[in-house]
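Missing here: one protein chain of the complex. Every other protein chain is in place.
The block that comes next holds chain A.
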Amino acid sequence: MTKAIPRIGSHRNGRIGSRKNGRRIPKGVIHVQASFNNTIITVTDVRGRVVSWASAGTSGFKGTRRGTPYAAQAAAVNAIHTAVDQGMQRAEVMIKGPGLGRDAALRAIRRSGILLSFVRDITPMPHNGCRPPKKRRV
C-alpha cells in the first residue's frame, strides 16, 4: 500500500513515474528493524515514503551470520549510501525489536557522517491484545 499523497501536477504529467533521481531530501528517517536473525534498515523521508532499504541478507550474509552486529553495520552502510547521494544530512532513527542490530546500526549511522537528531524506540507493544506464541522449552 503506497501512501496516497495528492500531487497537483499529476494530471498534466499523465504518468506517475518514479521521481527518485530528482528528489533532494535534507532530512529523513531511518527505520531499523532488528530481530534476532536479521536486521532490516529502511531509509525514508519524513512522511514515510521509502528512499532505499538494505538488510543483512541483501548485504551478502546468509544464515546465522545475518544476525551478527557486523552484518547490521554492513547493511546500514549500504542503505545510507543511496541516501547520502541524495543529499541527506540529518536523520531521525526509529528502532524496532530486540537484537544486536540496534547498537551496531546506530554506530554505523553515526560513523557515516549523517547527523543523528533523535533516536526513538518503536517496538510494537500490545496493550494486552493477541495471544503470544507458546513459550519455548529448553
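The working rule: a contact is a pair of C-beta atoms (placed from the backbone, for glycine too) under 8 Å apart; a residue touches a chain by one contact, two chains touch by 3 or more; residues count from 1.
What we mean here is this: contacts and distances are computed from a predicted model.
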| task | Tell me the UniProt name of the left-out chain, picking from "Mic1 domain-containing protein", "Ras-related protein Rab-7a", "Probable ribosome-binding factor A, chloroplastic" or "ER membrane protein complex subunit 2". | result | "Probable ribosome-binding factor A, chloroplastic"
| note | Cross-chain touch to the chain not pictured, restricted to A:Ile25, A:Ala71, A:Met88 or A:Ala108, is A:Ala108
| message | Counting contacts across the full complex, list the positions on chain A that touch the omitted chain. | response | 36, 69-70, 73, 95, 98-100, 102-104, 106-108, 111, 118-121, 123, 125, 135-138
